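Quick one: structure below, then a few questions.
Every protein chain of the complex appears in place save one, which is left out.
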Amino acid sequence: MATVPFSSDPEQDPRVRAVFDDIRATRKTDFINNMWRALAFDPALLERTWGEVKALMATPTALDPLTKEMIYIAVSVANSCGYCVHSHTAAAKAKGMTAEQHAELLAIVSLAAKTNHLATGLQVPVDEVFDLGRGA
Amino acid sequence: MATVPFSSDPEQDPRVRAVFDDIRATRKTDFINNMWRALAFDPALLERTWGEVKALMATPTALDPLTKEMIYIAVSVANSCGYCVHSHTAAAKAKGMTAEQHAELLAIVSLAAKTNHLATGLQVPVDEVFDLGRGA
Amino acid sequence: MATVPFSSDPEQDPRVRAVFDDIRATRKTDFINNMWRALAFDPALLERTWGEVKALMATPTALDPLTKEMIYIAVSVANSCGYCVHSHTAAAKAKGMTAEQHAELLAIVSLAAKTNHLATGLQVPVDEVFDLGRGA
Amino acid sequence: MATVPFSSDPEQDPRVRAVFDDIRATRKTDFINNMWRALAFDPALLERTWGEVKALMATPTALDPLTKEMIYIAVSVANSCGYCVHSHTAAAKAKGMTAEQHAELLAIVSLAAKTNHLATGLQVPVDEVFDLGRGA
Amino acid sequence: MATVPFSSDPEQDPRVRAVFDDIRATRKTDFINNMWRALAFDPALLERTWGEVKALMATPTALDPLTKEMIYIAVSVANSCGYCVHSHTAAAKAKGMTAEQHAELLAIVSLAAKTNHLATGLQVPVDEVFDLGRGA
Partner (left out) sequence: MATVPFSSDPEQDPRVRAVFDDIRATRKTDFINNMWRALAFDPALLERTWGEVKALMATPTALDPLTKEMIYIAVSVANSCGYCVHSHTAAAKAKGMTAEQHAELLAIVSLAAKTNHLATGLQVPVDEVFDLGRGA
């Protein structure tokens, strides 16, 4: 189920085709996952979203590719996005995440959630030394 | 402000003192941040929470210490825990996180939040190939 | 799947029947969606919930009907309620939401999520001029 | 800080005065906390909100008053509402919540958050036997 | 679907078998739900998670078993964990939760969510009297 229609031939639209071609070339695969097929209902939104994902996640930057995927998974879990957890876990495995690293990622994510809820339940006041914005 | 009383001398309780001593020895600092002072209202909860944090975050494991802190920050941001964002950002900086890495971490966290909301708004069906639990 | 039993004939209960009849009359359709069928397990909860939704969403108020549905969708996405995203997107389309408006709604929701996470990650202090509650 | 102006004399409005009087009588105290002072900017919203809180939280129902406050705190922590955590923790203590019960509440809330994140990270399929809505 | 492989015979691993045996003995049932089958991909994570759940939820403590399950459900709903809502609702029913109590639990959870969003939208300043951490 989805909240937008999935076209049977989204690549009839040349803007969609250009994005899909770039996804295939960037990822070196013919597979286009449903996120991009759904976004094809609005070519401008598809272009902007892919452009942003490509620039940050499929381009060499300060952090290594696997670390970036694990951070992405962490946020997706905390935001309860089932689709995103699936797609980025698959991406992390494709980038070499071992079962041991996966288990440790889940252990950290769930421990963080635990102490997040403890700190919020206790309403712990922020220590002065944590203020890195002095002068603000 | 907090939802529990902060004792002026929590280390009168020997269980609290033992945990605080272990925090000081593990982190090689005399500073005990407010999270632990707040948890001191219940020594058993303090012991269990510190034990868990120490085992995962202050002990060598499969992931390197800075990666672990960045994952912790990512979850804390998504769960809107201000205290946790402050304390783990300070910890990440103490472990060498550069301004460039910090900016990239925030860029990934916020991009993930963006696509999390897009995927949820579109109710994108999960692709069959993402199913890693076949046999379930 | 659901956490409450769905009765095969919930309208045997006159209180359920009265609510269902009012839903049909208000929406000018015979269709009763699953939210109300699930709530029928407790007629009092069904009555109060429908009464509140009807008063705000199915009655002329300060905001126009489509704007109200788009606000409802925005909250439902941020709270990760798949059912609610589906039902209110269908309602918004029934009230005239175009594909262009839908795309823009999703663009705003996801941009807001992005800057929400940035502001939380940065722990930006609130500007004094934003204080609208002076005198508090 | 607040996003609405706080009137220095909100009870000049007779609808606000009636609600504040009912809060005082119901709670047997002269103290009106800031939630109600903020809501006074819109008397209709104030009336409806207080009416709903009173009916469920200040009236004898199936669950006992302290259990109800602890459930309220649990949701408020998970939704990161600092104000609500403070006000309902104060209410729970006024209704007899001991330090031990408070610590256990926080332990359950944070353990639930932990396993919530684990189950979401694992995308655990729901067991057939948990389906209580058969026939739907 | 899941993000980890489900083994067809997870109990070949003696650590998994020991945990599953303890779950069966503790719960007096042969049924092992999918959460534990999924966690079996990492026996250490399985052991720690079950140990923690058993100690808090399957052992007599200050709060009674049904109250504990209802608090667990409340957090799971607020964190949008569908699996957890299903499994803990089933557990609460097994511990005697009536339909009336279930309806009231959902009424409190949803009212709390409502006032959480109101307080956050109003940015209500915390009343001084709610500060239970003076001296901090």
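Order as written gives the chain letters A, B, C, D and E; numbering starts at 1 within each chain.
Going forward, a contact is a pair of C-beta atoms (placed from the backbone, for glycine too) under 8 Å apart; a residue touches a chain by one contact, two chains touch by 3 or more.
Computed from a predicted structure; not experimentally measured.
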Omitted-chain contact residue, chosen from E:2, E:16, E:57 or E:78: E:78
Where the missing chain touches subunit C, by residue: 1-4, 31, 33-35, 38-39, 49, 52-53, 56-57, 61-63, 67-68, 70-72, 74-84, 86-87, 89-90, 93, 98, 100-101, 104-105, 107-109, 111-127, 129-132
Subunit D residues that touch the omitted chain in the full complex: 1, 3-4, 41-42, 44-45, 75, 79-81, 133, 136
Contact footprint on subunit A, counting only the chain that is left out: 1-8, 34, 37-38, 126, 130-136
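Going forward, only the chains that are shown with their structure count from here on.
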Which of C-E and D-E has more C-beta contact pairs: D-E
Subunit A-subunit B separation of Cα centroids, rounded to whole Å: 20
Multi-partner residues of subunit C (at least 2 other chains): 1, 3-4, 80, 85-86, 106, 117, 123, 133, 136
